[in-house]
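All protein chains but one are shown in place.
Take a look at chain A:
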Amino acid sequence: MLGIVRQKMLEQSLKKIRPAVSVLRSYSSAAKQMTVREALNSALDEEMSADSKVFLMGEEVGEYQGAYKITKGLLDKYGPERVLDTPITEAGFTGIAVGAAYYGVKPVVEFMTFNFSMQAIDHIINSAAKTNYMSSGRISVPIVFRGPNGAAAGVGAQHSQCYAAWYASCPGLKVLAPYSSEDARGLLKAGIRDPDPVVFLENELLYGESFPVSDEVLDSSFCLPIGKAKIERKGKDVTIAAYSKMVGYALKAAETLEKDGIDAEVINLRSIRPLDRSTINASVRKTNRLVTVEEAFPQHGVGAEICASIVEESFAYLDAPVERIAGADVPMPYAANLERMAVPQVEDIVRAAKRTCYRSVS
């Protein structure tokens, strides 16, 4: 059965290589629509039913059905021993989950937003990420930290930071950032099965968005590889690399650019650590131009790392300097118009791509 799944996935990928007009929405057979929220919920449900060592822990995950309703229905199904409502003690309950993971149970810790993970970051980095190394392989930590990351709408500076770069700089962690429902399901299942600590960065604004999913994705053993990016749209003129919500913006930008005769290749990073350098480099060697897009602060960010990787490995192939699109270098403002200016928009990506193609100086 699994062999058939793999074969079907291969066929699926072959189908995607054929050019499609409206990129994301119309490929493949029997497309059912699924929101990212449903994808995450079903992934958690399936993993919890497959392995009784998996349990959930976090604020409001039980009776409230999840602060963003991601864990809806799981308390009723699995009971309070496996879906634990915690007091407001990030440092405490994260540490408890890590200690439990030392003993082989598989906690999935929810942070109401990743901003709150800063209260628990000592445990994520020092007790979870570094332990397999410090104990020289004797104690592994099969834990998943998940929750919404990055900007939402009008939530202000302390609720809007993106933590991808911070966590991805730490060896011992795997950092995943899904975009579509397929990504959400596949990567969360992969993360839960993984024997290492995984930081799973979701996006609040994507929870309600619907994506088509094929039967393979709906299968309960569906899993995506950690560390492999996905080429959402093939192109030949410029590579646009993005993760999470910015993938959607990049795809819209690609549509706009197509009208101006620029054929953009959009890469959905999916995995920030390990970063899929080979895919990005292969793509840049083909197109010779790169735009990186992220919502986070620009300094020391994911875009900076990708740029460094390209310069180290594919410098001779670049025809134009790398363009980095990132959030504004300010704490997130509250006013709606300022907020819009502090986060990349589709026009910014289009302009950046045109700059790399020397079609524009602005």
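Operating definition for what follows: a contact is a pair of C-beta atoms (placed from the backbone, for glycine too) under 8 Å apart; a residue touches a chain by one contact, two chains touch by 3 or more; residues count from 1.
Simple rule for what comes next: contacts and distances are computed from a predicted model.
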Record lookup, UniProt, unshown chain, options "Cytochrome b-c1 complex subunit 2, mitochondrial", "Anaphase-promoting complex subunit 4 WD40 domain-containing protein", "Rhotekin isoform X6" or "Pyruvate dehydrogenase E1 component subunit alpha" -> protein name "Pyruvate dehydrogenase E1 component subunit alpha"
Of A:37, A:123 or A:159, which residue touches the hidden chain? A:123
Of A:68, A:145, A:222 or A:297, which residue touches the hidden chain? A:222
Using the touch rule from the top, list residues of chain A that touch the missing partner. 2, 5-6, 9-10, 12-13, 16, 52-53, 55, 81-82, 86-87, 89, 91-105, 122-123, 126-127, 131-142, 171-172, 174, 186, 190-191, 193-196, 221-231, 267, 274, 276, 279, 282
